[in-house]
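Here we show just some of the chains, and they stay where they sit in the whole.
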């Protein structure tokens, strides 16, 4: 039995609220258990300098935690004039994850800025950020799509993420903060809705793990991914993306 | 008639949700019209170095807007390695406002960190921050009070803030963003619940103003303060600070 | 009786020396009691990016204190990699004050950089900076005016500033540092030569103040403004600006 009564292969209650704030082209509040993240997608009509004139777009992500998203207050990055290493790692992960399902040529010379601001952190903020940010991205892209901004619909797949780990010799799905603190192995899986991997990051922080461990953890993760994709589809009220098509209805 | 149908002396619909996040000692979501700010109060058991050993406490405030709290995405301070001048000005104002009603000796060697993070900005974010932060402060102080941390209850007065201004020759209360953008005179008033001033900041951005203008604006502001104080009292379920603190005599 | 023997409604001896340094288009040393500030106005033939192509000019101000302008040495901003919050607040105030009397369209696509460097600080550095910077600004604008750079003379009014406050229950004008340190209420007034307000910033640092207090303080301030405007006019050897005119002689 887990500390919050869940079974080992059970994800926490999750909820995605769309149009959470009024200005962003896509804006989502994702809640996974007590983890709450505001994810917005903002469209900008230019690209970073390394892409200028190449006819391609870009997606970049920033991640941040409000100072009191955690049990003890965290000093803001600007007070130290340094981005936290963990923050940098996470925002790079979010950016890669979302770019991996995008046809950046089809997007054209636009940048989508993804902002994931954690207002309450209880484990799994990076995976919740990816899962929520994808929904905000779809909303922003669909806004452009309605304006007939694309020839080809630029999102190829759903992308979702979930964590797994080994705690007290048990392999468990979707770790809350307390479980995460005690995990010997901690793994974050980013996946398409078809169950293929986009990113696997597993760390044997306290003890190394073997191929068997890995396989059992991946089985668990793939169960979780299915559930999280369904939550995304329900929120978006769509069963599939209009992949590659021009007409959206 | 104002753009959102209000009368000149009418504040926007305002709502204060306490215990908005679970970790902070005080945590409030304040909504004033479409302006939404998360205000938390965090207790730290030490004081800044300039106060060490003096037996006094401190209150310090930080203010920030999420990048997409506004119509166009704002670059994060950390990306420029500089705190925005406006941000600096506002967080200093919030800190002064809250300290002005505190008995810092009674607080003892503690620091209260106030964090005001704007998730949606439609004008009046600094006054909403003060109004909301005060409620978060009361909740944090009352938590200490229950633990019998003080001999004397350290909050002396309610503190509330509201904006007034001159737009199209009309003097109006509680400006939304569009009104603020067109204001010739813009004024922020911080006040106690007894109607005394803690801070007056008035700027004739587009045109100077005279004593008459000032007096009419202050009349309006004092009306608004009364309404905002009531909203604080309703949220806190207390009519005065002494009643709300569990019988302090 | 005040600590330096002045009456409550008396400003300190003030002196403005024009052409204080040789390179700047406008360069002034202003002395108000023991407060001494070098104010320069520098003309640049371009505007910040947010104004490019709009046919308008800009005025921006920077304020700084030499490390030993004060009783104890102050660390330079660059040593901390951070602009002091107080500095930021003051330089934004100076910029707003000067812009408020300028016709930025008439100025055309130019930036005027105002630099206020305090070499000795004995209270009232921000108000002295505004008062001195205005004279430097006039000198710089008149240099352009002689070169027939404008169709319309771009300065609409004199702008001057003075402080007032409540110290030991007395309302006093033009506080020196020691008075300022003991003030319960501290107010800075920026005004035109016609007595209209450009900015009012009043803080009840130690105790709130009421409408009566405010009115008495504003009466005092308006007396002080008159005296300071006269000092500006004497320094500039002009009784009025050539408002809106093309010919300056």
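Which chain is which? They are A, B and C, in the order written, and residues in each are numbered from 1.
The criterion applied here is as follows: a residue touches a chain if its C-beta (ideal position, glycine included) is under 8 Å from a C-beta of that chain, and two chains touch if they have at least 3 such contacts.
Small disclaimer: the values here were computed from a predicted structure and weren't measured.
Shown are 3 identical chains; the number of copies across the whole complex in this structure file is 6.
Just so it is clear, only the chains that are shown with their structure count from here on.
The angle of the rotation carrying chain A onto chain B, fitted on C-alpha atoms and rounded to the nearest 5, is 180°. Computed from the mean C-alpha positions, the centre of chain B lies at a distance of 29 Å from the centre of chain C.
Inter-chain centre distance (chain A to chain B, centres taken as mean C-alpha positions): 34 Å. Centre-to-centre separation of chain A and chain C, using mean CA positions: 51 Å. Each of the following residues of chain B touches two or more other chains: 81, 83.
By the touch criterion given at the top, residues 81-83, 85-86, 88-89, 91-92, 96, 100, 157, 187, 191-192, 194-206, 208-211, 214, 218 of chain C touch chain B in their complex. Only residues 21-24, 27, 34, 36, 38, 40, 42, 44, 62, 64, 66-71, 73, 76-78, 81, 83, 113, 115, 117, 119-120 of chain A touch chain B when the two sit together in their complex.
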